[in-house]
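Input: one structure, supplied below.
The other protein chains are all here in position, but one chain of the complex has been omitted.
Up next, chain A:
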Amino acid sequence: MESGRCEPNRVLLVLMLAGLFAWLSLDAVSLAPNRIVSGTPYRAFQILGGWPALALALPMLIVAGLAWRSSRQALRAALWGVLALLTLLPWWLVAASVDLVEPGMAQARVGIGASIWLLLFVWLLALIELRTRLELSRPLGWLLLLPVLTSWWLALTWGQAPLSLYREYQARSDQFLTAVSTHLALVGAAVGTSLVLGALLALAMRRHPGVRRASFGLLSFLQTVPSLALFGLLLAPLAWLGARVDMLAAIGVSGIGWAPAFLALLGYSLLPMVRNIYVALEEVDPAVIESARGMGMSRRQVLLQVRLPLALPIVLEGIRITTVQAIGLTAVAALIGAGGLGTFVFQGLGQAAMDMVLLGALPILGLALIADATISALSERLRPGGAP
């Protein structure tokens, strides 16, 4: 990007205009007297005479203007603008709840409407666009989000906005923490075990073509079984085992709970893991292997010093796919009593409490995004031949 030519940054411009449109025309918040009743929607300009809404609309206009002349300085200013918007938004919510919630309404909840979801989405996209244009490093990008998150946290705790989602969390914060840790433990165990088994299997496949055909066949078949069906299929045999073998029962193996969930997750995780490790090891440039052998490296040295380091980025790619997939699948495992964040989703669905569904769904999304970003960054670092 030359800063001299200063063409308008269309992406940023469109994002900001879409944000403005959403802010002006869609419902921003809804007020419900209690948890079950659906709320009354309000638009941004119906709150406190519209002045606070203007405080958010103006920066968006300014950022749109900066996008029009997208020199480097303008883009940097736009970055600060977007960050300011993200930081201000929770305080607008505080203001809105002060305005809407009357003192008598102890159970009242303020729900987030379409307009604010869209704003969050659009602003985060704008942040990503700006990060790329300004060539900021990944860590710096994450660091920029820190004040934003702090501001939201402050607004929720100290500002005491009765946001329905936050209320939902407050009501079961202990459960929430247990759910997150169960979720992570299941994912970690499945990914870790599949990594070890996958590596062993991939090495065996390289030795014996028979193993390769059989394993890929079996694993591909496993991948096509719907997850719920697989949980169901594991129910009977594990219940039987748990009932017969005392030692297994002692560590908690039964037809429902963590055991079938873990086994099913492992089954699903193995295919992407094995495939990536196998392909990664196979795809290393044959000329490099040939010269490594020709120079007098032993089999072991070729594997450890050449094949493995060169395969690592693709292996990490496998870990990334597997992790993201396992985070999603673990949500379904809640149905067979394995715990995890899926519990909230299914309980919420049962009680028609959308906020509770979100309390489960949003962290799942967040975890998946974080896992994805972290592992991608790692594999970028480990790309052979130094940083690109």
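Heads up, the rule we're going with is that a residue touches a chain if its C-beta (ideal position, glycine included) is under 8 Å from a C-beta of that chain, and two chains touch if they have at least 3 such contacts; residues count from 1.
Just so it is clear, contacts and distances are computed from a predicted model.
Participant: From the names "Sarcosine oxidase, delta subunit family", "Methionine biosynthesis protein MetW", "Dihydroorotate dehydrogenase" or "ABC transporter ATP-binding protein", which one matches the UniProt record for the unseen chain?
Facilitator: Going by UniProt, the chain not displayed is called "ABC transporter ATP-binding protein".
Participant: Which is it among A:Thr157, A:Ser298 or A:Gln351 that touches the chain not included here?
Facilitator: Touching the chain that is not displayed is residue A:Ser298.
Participant: Using the definition of touch stated at the top, determine which of A:Ala259, A:Leu310, A:Val357 or A:Ile375 touches the missing chain.
Facilitator: Answer from the full complex: A:Leu310 touches the omitted chain.
Participant: Touching the hidden chain in the full complex, which residues of chain A are there? Just list them.
Facilitator: Chain A touches the missing chain through residues 285, 287-288, 290-298, 301, 306, 309-310, 384-386.
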